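Here the complex is missing one protein chain, while the rest keep their positions.
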Amino acid sequence: MANPYLVVENLTKVYERGQVVALRDLSFSVEKGEFLVVIGLSGSGKSTLLRCINRLVEPTKGKIYLDGVDVTRLSSARMRRVRRRIGMIFQQFNLIDRSTAIGNVLTGRLGYTPAWRALLGWFSKADRDRALANLERVGLRDKAYVRADQLSGGQRQRVGIARALMQEPELLLADEPVSALDPATSHSVMQYLEQMNREDGVTVLASLHFLSLARRYGTRIIALKDGQLVFDGPPGAIDDTRFKEIYGEEAEEVEVR
Amino acid sequence: MTGYPDGFLTDPPSLSWPVVRDALARRAGIAGRHLAIVFLDVVGLAILWLLVTYIYAWYGLGSIAYTLVPWWAFVLGVVEGAALWESFGRSLGQRFAHRELSGASGVPTGGQRVLYFIGWHLTVLPLVGLFFDPPWHERLSGLRLGPPVERGEAPRPWYRTSSGLFLAALLLATAVAAVGVTITTTNLRRLFTEAGRTAKFWRAFFSPDTTILAASGRDLVVTIYMAVMATAFAVVVAVPLSFLAARNLMRGPVGRLVYTVLRGAMSIVRSIEPIVWAIIFLIWVTVVRAPFAGVLALWVHSIADLVKLYAERLEAIDPGPIEAITATGAGRLAVLRYAVIPQIVNPYISFTLYRWDINIRMATVVGVVGGGGIGQRLYHYLTGNLWQQAGTVMLLIVILVWAIDYLSSRLRAKLA
Partner (left out) sequence: MGTRGGWAALRRRSLSFFLDWLAWGYIAYTVMYLLNHYWYTVYVDWYGTLKLPSWGWPLVVLGTLELAVWSRALGRSLGLRAFGLEVTCPSLGRRILRAFLWHVSVLPLGIGVWLGRGEPWHDRLAGTRVRAVPKEPERPGRRALATQWGAMAAVLLVLTLWLGWLIIGINLQVLGRRAPWAAGIWRQMLRPDFRYFLESDPAFALRNLPFSILDLMVVTIFMAFLATVLGAAVAFPLSFFGARNIMGFSPVGWAVYGLTRGFFNVFRSIETILWAVVFAVWVGFGTFAGVLALTIHTIAALGKLYSEQVEGVSPGPLEAVWAAGGSRWQVVRYAVLPQVVPSFWAFTLYRWDINVRMATVIALVGGGGIGDMLFYYKNLSDWPKVGAVVMVIVAVVWTMDYLSGRLRERIT
C-alpha cells in the first residue's frame, strides 16, 4: 500500500478551559490491519488522541488523514459519514442503561439509517438480524432483550463491542476498554478485539493501562507522556528503562493474567 | 517534542490582542475577588447599622426610620468600618472567600496593618489599584491576601472571631426588629385569651358536617382536575423549553443568550406566587370561569418551575452515551433521541408527578382568591364563620393532599 491507512501529523490539542495542553505536536502513522496500543499514565492524552481521530474532540492544530482524507477539515455532515466507518468502545461502556442489549446494539446502525426512521426507532429487519448475529458473536444472544443496566461489566462491554461491530468498521477506537473490568473479564474482552483485528481485518487503536495487556495483544505500541510521543515500536522493545521513562521512576510493572 | 525551553508551545507571547485580553481577564478576576470581599463587608455592616437604627426608631421614637443620619455619613461610616475591619481583623468577606492577611514573616504587624488600611483607600476607592498584581495596598504594606495559612492551631471558636460575633449580632438584631414589628402586646395577649375562639373550630374539625360531603366531593374532583390540566399543559410547554434552558445543550453566543433570557424569565415568573397569577387571570377570563383562571395560574407557575427542574436534570446527564452515539455517525436528532431522551424520561415523569402533587396543594389555595375548586368553598365557609363546614372541608383537603402525596411518592420511588 502506498500510503499508510491513518496518518497523524503535528496533532496538538489545547483545552480552552484552564489552558491545559493535552497533546503536543504528535505525529505517527498506522498501517491497515495493525493492532496499535497506546499506553501512558492517566492524563497523558490517550483519550484525547483517540477522540481527535473521530473528532469527538476538535483538534486545535495538525492534520489527521484517514485513507488519504484529512478528517480535520470535513464538514459535520461528511464527518458523520466517516464516523460510520470508525467503531468506538469506551471505558465506561457508554450504553443506554434503560434500553435493552439489542436496542443498544442497534444504535450502531444509526449512521446508516435515515433520520426519520431513526427517530421512530424503525430499524430494518436486516439490521435486527445483524444485531442478533453480532450479539451471538459476543456470546450474548440469550441476553438480547435484557436491559443494559441488568448486565455485568464484562457483558456490558461486549454489548459495546457488538454495537461497534454493527458499524462494520474499518477502524476501531478502544478507549481503555478494560479499565473498569476485572482481569479475567479483561482478557475475554481483549480477545474479541483481537478476533476483530485478525478475522475482519479491522485496524484497532486501543489505549490500555496495563503494559502486560499491551504486550500480549498489540502488534505495535506507542507511548504518550504529557501529550508527547515518547515511544513507538514493537511490544518487545519496552524494557525496564523505557518503562521508567514512560511511567516515571516510582512505577512498578503490574502483571495482568 | 521540540520547542522552547520554558513550556511555550510555539513562539513566546508578543503583545497581541489575545495576550492582552487574557491578561486583562486575569487581572479582572483578581479585582473581582477583592471587590466581592469589600462588597460583602460593606453590605453586612450597612445591614447591621440599618437594623440598629430601625430598632432604635421603632422602640425609641415609635416610627420607622432606616439611617437616622445623613446618607453620606452612613456611606462613609460603613465604608470606613469595612476598611478598618479588613485591615485589622479577619472580616466576614475574607472569611467567606477563604482569604487571610499574612506578611512575609507570618502574622502581620501593627504597622503593616496601618499601611494596609491607608493603601486600601488608594486602591479600592478609585478601583484602579485593584488591577495591579499585587494590588497597591498589598504592595505598600507588604501583606498578602491569600488562602489562610495552616499554623497547626485549633481554630478559634466562633464567639472569639469578629465575623462570628458579627453574624450573631446580625441575627439578634433581625430577631429583635422582627419581633418588635410583627408582634404587638394586644395580639400576643389574644393568642392566649382568645384560644377559645378556635375551640369551636377544632371541635367542628372532628365532627364533620356530612350534609356538605357530596358537594365538597364534587369540588374536590374539580380541584384534582385543575391540578391535572395545569400539569399536563405545563408539561407540553416545559419539555421543549427545558432543552433551550439547559446550559450544556445551548452552546455558542446565540445559545447562551437564549439560555440566559429563558432562565431569567422563568425565575421571575416563579417568584410570583400562583395566587397573584390567579388574580390576573381572574380579571382576564372573568370570575364566571373561576376554575379556568385557577388552571391558568397554576399552569404559568408550573411551567416556570418545571423548566427549572427539567433543565437542571438535563444539565446533569451522563455525557458518555452522547459520545457513543455521536461516534457511530448518527445525526444530531438521533443523538438526542438515543442518548439524551432515555436518560431523562424517568426523571421528567418523576418531576411531573411531584409538580402535580404541589399543584393539588396550590389548587386548594388558588381557590381562596376565587380560583375555583375546594379552596373557594373553604374560603366561603371560613369568611362566613361556618366553622363546622370549614372543618369538614379542611379534613377533606388533608385527606386528599395526604393521599396524593403518598401516591406520588410511591410512584416516584418506583421510577427512581
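Of note:
Just so it is clear, A and B label the chains in written order, and each chain counts residues from 1 on its own.
Convention: a contact is a pair of C-beta atoms (placed from the backbone, for glycine too) under 8 Å apart; a residue touches a chain by one contact, two chains touch by 3 or more.
It should be emphasised that the depicted structure is a prediction, and the values quoted were computed from it without experimental measurement.
Considering B:Trp49, B:Trp136 or B:Phe292, the position touching the chain not shown turns out to be B:Phe292 (whole complex). Residue-wise, the contact with the chain that is not shown comes from A:Lys143, picked out of A:Lys13, A:Arg83, A:Lys143 or A:His187. In the complete complex, the residue from B:Leu165, B:Val179 or B:Leu333 that touches the missing chain is B:Val179. Among B:Val128, B:Ala169 or B:Leu188, only B:Leu188 touches the chain left out of the display. In the full complex, the hidden chain is touched by chain B at residues 54, 63-64, 174-175, 177-179, 181-184, 186-188, 190-191, 194-195, 197-198, 201, 218-219, 221-222, 225-226, 228-229, 232, 267-268, 270-273, 275-276, 279-280, 283-286, 289, 291-292, 295-296, 361-362, 364-365, 368-369, 372, 378-379, 382-383, 394, 397-398, 401-402, 405.
Residues of chain A in contact with the chain left out of this view: 100, 102, 142-146, 150.
To be clear about the criterion, only the chains that are shown with their structure count from here on.
Residues 12, 14, 21, 24-25, 51, 54, 56, 80-88, 90, 92-99, 107-113, 115, 118-119, 121, 160, 163, 166-167, 173, 228-229 of chain A touch chain B in their complex. Residues 1-3, 9, 318, 320-321, 323-331, 333-334, 337-339, 342-343, 345-346 of chain B are the ones that touch chain A when the two sit in their complex.
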